[in-house]
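Heads up: the structure comes next, in structure tokens.
Missing here is one protein chain; the remaining ones are kept as they sit in the complex.
For clarity, chains are labelled A and B in written order, and residue numbers in each chain start from 1.
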Amino acid sequence: MNDLVKIFLSAMLIENVVLMRFIALCPFIGMSTDVKKSTGMSAAVLFVTVLATAVTYPLYKFVLIPMNLQFLQILTFILVIAALVQLVEFYLKKSAPALYSSMGVYLTLITTNCAILAVTFDVIAKGYTFAQSMTYAVGVATGFALALVLLAGIRERIKVAPIPAFLKGTPILFVAAALLAMSFGGFAGLIK
Amino acid sequence: MNKYFKLFTNGLLKENPLLVIMIGLCSSLAVTTNIWNGIGMGLAMTFVLLMSEIMISGFRKLIPNSIRIPVFIIIIAAFTTIVDLVMKAYTPALSKAMGVFIPLIVVNCIIMGRVESFSYKRTVPESILDALGMGLGYTWVLCVISIIREFLGAGSFFGMVILPEQYRVGFFSQSPGGFFVFGMLIAIAFAVNKAIEGRGGAK
Partner (left out) sequence: MKTMIKLSFVMAAYAVVACVALAFVYIATAPKIAAAAQEELNASLRVVFSDASTFEDVTADGVGSGAGQIAIDRAYLAKKDGTTVGMVIQATGPTYKTSTVLVAVGMDRRIIGIKLLANSDTPGLGTKTAEPGFAGQFASKSVDDAFAVKADVQAISGATISSRGVAAIVRVAGRAAGNYLAAKAGGAVAPEGAASGGSDDGSTDADSGASEDDASTDAESGASEEAN
């Protein structure tokens, strides 16, 4: 149990996927325009990440390794993620059409969310057990959500702040992200 | 001839994938702590982009529209795997330094984006030039970021130590520094693009 907590905290805070590892920057910049959109996107990412890890982990361990097909890892993993996103889209269209239309094209873009593929690769590379992999997946997705919502909150403030013309638009976002990253760097000593 | 030249230079500045369109950011900041990594990533990405654009443009009549996304994914994933295997074999140190970011090339938005919006609808020669332009545009930005970060953060240039330890600013080698340098570069790129347009010049 103790190491599961360690894995979760480390994935969510200390090695935050966006702010410390630079992964999933596209949705970070593109989708953080307001807090509501961010939470919606984060929920979808959490769902797909956990599902993707749950499918790709046994796929690697029980199909690719025994058949010596590890070189197909990139191909199979991304296809699994693409298929899962299609399923999620299908399901959302049927059961929550309002959410589906508000997310628009960004739902499909979850397929190219670097964080999801990174998680599926990481759990294999780190040699985690299945339970550890699931914890890691939830931790990373929560960290992503945290970073996204934080930046969305900052963005709403930036809209009404006097920014020098040189930095208006995206540059100031990156400076804000730098400051956020610095503060997350402070989590480094959290787990011995 | 002029049209081809324009296609090529498009990706270098006017529609630079990183600074203007702002896609494909994931792999760019993480690996730019030193210049060799930056160049390596840039070239790897350019290779996958080039081969994918060539294949998809060449086969565009044979890829049914409704399943084009999965087919794109298959092709891009295949070339990414080839780059991954070749790098593991011939440049193992670089491959280890870049870690998971090489497989992440497959979800690099630049490749998916260009393939979907450009090479699926254009001829092979046009796609080649577009890929080279975008790839080079990506690579030069990575190089600039890496040069700045390596120089200020580790005090070296291509691994040759220049700045003594007291003058190095560790901030730049770490994550916040990456964001900061990139933000500044975007601001500069905005200003430069505006100046070019302001001069009435469609270059």
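The rule is simple: a contact is a pair of C-beta atoms (placed from the backbone, for glycine too) under 8 Å apart; a residue touches a chain by one contact, two chains touch by 3 or more.
Note that the structure is a prediction, hence the values are computed from the model and not measured.
The missing chain, though absent from the display, is touched by one residue of B:I74, B:V124 or B:V169; that residue is B:I74. Touch with the chain that is not drawn comes from one residue among B:V86, B:V161 or B:A191, which is B:V86. Note that of A:L72, A:V85, A:I110 or A:M134, the residue touching the chain absent from this view is A:L72.
Where chain B meets the missing chain, the touching residues are 63-64, 66-67, 70-71, 74-75, 77-78, 81-82, 85-86, 88-90, 92.
Mapped onto chain A, contacts with the missing chain fall at residues 71-72, 75, 79.
What we mean here is this: only the chains that are shown with their structure count from here on.
Listed in rising order, the residues of chain A touching chain B in the complex are 19-26, 29-30, 71-75, 78-79, 82, 108-109, 111-114, 117-118, 121-122, 125, 166-167, 169-175, 177-179, 181-182, 185.
Per the touch definition, chain B reaches chain A in the complex via residues 22-30, 69-70, 73-74, 77-78, 80-81, 84-85, 99-100, 103-104, 106-109, 112, 174-180, 182-184, 186-187, 190-191.
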